[in-house]
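Below you will find the structure I want to go over with you.
The complex appears here without one of its protein chains, the remainder shown in place.
Right, chain A next:
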Amino acid sequence: MIELEMQVLSDRREGLLVELGRIVVAYGFSLMRQRLSQDSRGTWLTMIVRGPADKQLAMEEALATHSRVLSFEAGVAEGRPAMTPAASAPVPAPVTAPAPAPMPSTQGSGPDIHQVESTLPQLARDYPKIYPWLRNLEHAVPADAREASLHLAGRRTGAWVYKRNYAMGAKLNLPDAIKRIGVPALRELATVDWRDGQLLIQNSPLCSPGSQSGCRFYSGYLEGVLGGSVEPQTVFVRNLFCRSHGAASCILEISH
């Protein structure tokens, strides 16, 4: 295993982490930490990744030649926690788009990679009966890493479900992908309806009143399951309403 620090310059911030993170994961690497910052030249993304040394060159090649990447630098990380982009002061990286008005703003730390990685095999083994494992994960991680951890677990689970069950066929436009892939896939986990461009999740077991982090798993799950099925691959899921915050149903909005 090798730990690398990589720095990327791109002209746009939107979806950068999702797109490049997908490449990192595709080569068997795990994203340990990431940071996004902005300057006059564009958006800087710094990532610390860990994975198999024999895939390093291939992954670097894939990242360096990605259409979003204007400049790319990589080196072996030396165990230092601080990440220093070449530009101005770094800004914490949100994992997805910011939450809309009805939902409280969430800006926790990154995911607890270790806990998520140790939970994923259980999710794969017991899928779709995974709620007990998700509740375990919810309680096993620090409070400020809870949402990001559930989101990451959702993304990984969604991507896995896509590759197993939905990868055969053409790339679809987003509405068709939601209708034919996203909704059927999520129906394995919850009672869902797709209405007027919004996805309703009824009686979500993860979003009981008073809980903190329910819809984050579903958001990540949909990003994972839809990410591979649409062209371009960038998918954002916003949590508009959640039962845990007093709404009757959880409502998610999906966009490019």
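Observations, loosely collected:
We adopt the following convention: a residue touches a chain if its C-beta (ideal position, glycine included) is under 8 Å from a C-beta of that chain, and two chains touch if they have at least 3 such contacts; residues count from 1.
Note that in this section contacts and distances are computed from a predicted model.
The protein name that UniProt records for the chain not on display, among "MHYT domain-containing protein, NO-binding membrane sensor", "ABC transporter permease", "Heme exporter protein C" or "Multisubunit potassium/proton antiporter, PhaC subunit", is "MHYT domain-containing protein, NO-binding membrane sensor". Only one of A:60, A:176 or A:253 touches the absent chain when the whole complex is considered: A:176. For the chain left out of this panel, the touching residue among A:157, A:219, A:234 or A:249 is A:157.
Between the chain not shown and the residues A:2, A:23 or A:124, the one that touches is A:124.
Residues touching the missing chain, restricted to chain A, are 120-121, 123-124, 156-157, 160, 163-173, 176, 180-181, 184, 230-231 (touch as defined at the top).
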